[in-house]
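A single protein chain has been omitted; all remaining protein chains appear in their positions.
Up next, subunit A:
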Amino acid sequence: MADRRPELEESGRAKRQRTDDRDPRNNPYLAHHYDDAAASAAGPQFNSRKGKSNGAASGRSLDAFKRHETIAADARKAEDGPNNPFTAAPLSQQYFRILKTRRDLPVHAQRDEFLEMYHKTQILVFVGETGSGKTTQIPQFVLFDDLPHYYGKMVACTQPRRVAAMSVAQRVAAEMDVELGEEVGYSIRFEDKTSPRTMLKYMTDGMLLREAMHDWDMTRYSTIILDEAHERTLATDILMALLKDLSTRRPDLKVIIMSATLDAQKFQRYFHDAPLLAVPGRTHPVEIFYTPEPERDYVEAALRTVLQIHATEREGDILLFLTGEEEIEDACRKIRLEADELVREAGAGPLKVYPLYGTLPPQQQQKIFEPAPPPDVPDGPPGRKCVVSTNIAETSLTIDGIVYVVDPGFSKQKVYNPRVRVESLLVSPISKASAQQRAGRAGRTRPGKCFRLYTEDAFKKELIEQTYPEILRSNLSATVLELKKLGVDDLVHFDLMDPPAPETLMRALEELNYLACLDDEGELTPLGRLASEFPLDPALAVMLISSPEFYCSNEILSITALLSVPQIFVRPAAQRKRADEMKDLFAHSDGDHLTMLNVYHAFKGAEAQANPKQWCHDHFLSFRALQQADNVRTQLRRIMERSEIDLVSTDFNDKKYYENIRRALVAGFFMQVAKKDASGKLYTTVKENQSVLLHPSTVLATEAEWVVYNEYVLTSKNYIRTVTAVKPEWLLDIAETYYNLDEFKKGEIKTALLRTQDKMRRKAAQKASYK
């Protein structure tokens, strides 16, 4: 390794000389300027090298390749070494070991077919079931043919999830025998692991969208691959619409849409009947069982089924789908208890139970890959493992050894309704497509069984065909701001695959107008332009930008970072009381935002930093979340500095220290305000007039008459979460347009605000008369 580095770095420098002058790392959004320059510089260089036409001598087997004319055999030869075709370094033993397994993947058999189609067409739809190897192999197939590094370009492959982008990049770097972050890198929100030498970049779809805001033509890429398109994330949908449009402006750009089998024709149709290539996955048949009648309690039914499988079925691991962390942890506990009893009383084999959900720490997520326990006695009943998971095990994570799937038919899904302006996660029935995907998980290693905890009739009649794409279930204000920045002016006729309900767009435009990011004509304002620089919700971005006016941009920056990461407070079921006591140490009586800020300040203090992990553990705080918040804060600070937004604080001993912060919160969240009812128990949201309760986790005492909230959560009750007390005067003062009382419906809130207005006028008049 060591002797390889210097040569590598040299070649990198030679190829992209301008890198060092401009140092684009400090300014990633300007990097594309540099890429343009490099492209034109690299062209002739490439030609001259081609003129020598002696690839083998330089150790670069790709020099002789003709772009978009290669066949699988060429690539195969280059892959066989002995030197790395991209770096010219000698290839390692591990490389050849992996290469052997790679060539066994289903996609490999169709490499020539793929290349032929890739040569012929600009947009290609590629369908491969999970396990076909498409995510890791197709981008490499493209590299060998597209040769982006000779043209100063890159190949991008998008992923819906951060974790997938990171782990796949790591895997592919190993497959190509290069260091992660060099030839193969990744880019996710708040983390960029690429270098000037990067030719293949895995990134979240959201990141590519953000890049496009500064580079409408996506000039730094020669091929863009949208992976997992069937998941239909918000960003993927927007990217598809942009690429559909861009493909006419940039005929040299190639686009590959990759999807699991579902709904492939829909993609073809959307992209002007683009050709399709399908690769079969490696799956075994799965036998499906339904219940004869609907279940009264799906969790209870699920537990029963898992235990029955364990007691009666042949060996093979179990995957149970449930909806959320709490439900999963609870189910795990119960299964363990019951399984122990089965072992004792019925002589069943050992059963290991693992939870799996997004917020689980990585090292615990890794546990699901541990093999099942052996039988207690030789030739005794088989031991097995049971993974209880959210729908992340549906597509994104593959667990080998699963033979039995238990599917109650629910998952937590995001919903948005523009009429009440609520975006929340709700337990909802899955779609038929999801149910099939879940069942398919049982057939990865050998023929399996899927137990659906509903009737076949319910499957046919109650489940929708496809899960609604995210764009139909989301608040679009951030997206609309991005689109405006992307130069999309006619949002009404923007050619999306599944356009959202008109009211959703209406609300987004209205919200952006109230935030002063769009003017009344719908044009981007300077504030809007600035807000779009931040990878944040517009309300958060506006709050951050206006915070210097309240002399607390440092503090608001911290709060914004804290609001952008998962929950920082940990509350294990067994130690709730202790956890609450610890939280009280940081509590600020005016609200949760201030409490979080106190936590952050303590976390950054000398005492905590001496051993931050232990400190967090002792105080029931998530070390991971706080660390992440710290990282996010650094990234956001850079953007602020670049945008010349002052970083200021009020003196901590000033009695206005916290008040200023609360005022600054109003500047962003004036549309998320609720007032306490006369009854004193419920709150009512301003303008939408929805009754809500303070979330039980709040530190806020119920005296607060007016509160801003960060989140409106729908469960069996309507909650507002993360709340801080504010004053009605501030609302009228800071958000004048939104609080134009003429537009308010008659009611308690309007009456109270009118009274406040009178009071303010009287005070102002008094002041004036004194002068």
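As a convention for this text, a residue touches a chain if its C-beta (ideal position, glycine included) is under 8 Å from a C-beta of that chain, and two chains touch if they have at least 3 such contacts; residues count from 1.
By definition in this document, contacts and distances are computed from a predicted model.
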Quiz prompt | Undisplayed chain, where the name is taken from the UniProt record, one of "Iron hydrogenase large subunit C-terminal domain-containing protein", "Eukaryotic translation initiation factor 3 subunit I", "Podospora anserina S mat+ genomic DNA chromosome 1, supercontig 3" or "G-patch domain-containing protein" | solution = "G-patch domain-containing protein"
Self-check item: Given A:Gly358, A:Pro499 or A:Pro548, the one touching the chain that is not displayed
Solution: A:Pro499
Practice problem: Sort through A:Glu510, A:Glu659 or A:Glu711 and give me the one touching the missing partner chain. | Solution: A:Glu510
Practice problem: Can you work out which residue in A:Pro361, A:Pro374, A:Gly522 or A:Gly605 touches the chain that's missing from view? | Solution: A:Gly522
Practice problem: In the full complex, which bits of subunit A touch the chain not displayed? Write them out. | Solution: 270, 285-301, 304-305, 308, 311-312, 408-410, 415-420, 422, 426-429, 436, 439-440, 443, 451, 453-459, 461-463, 468, 472-473, 490-510, 513-514, 518, 520-522, 679, 681-682, 688-691, 714, 716, 718, 742-743, 746-747, 750-751, 754-755
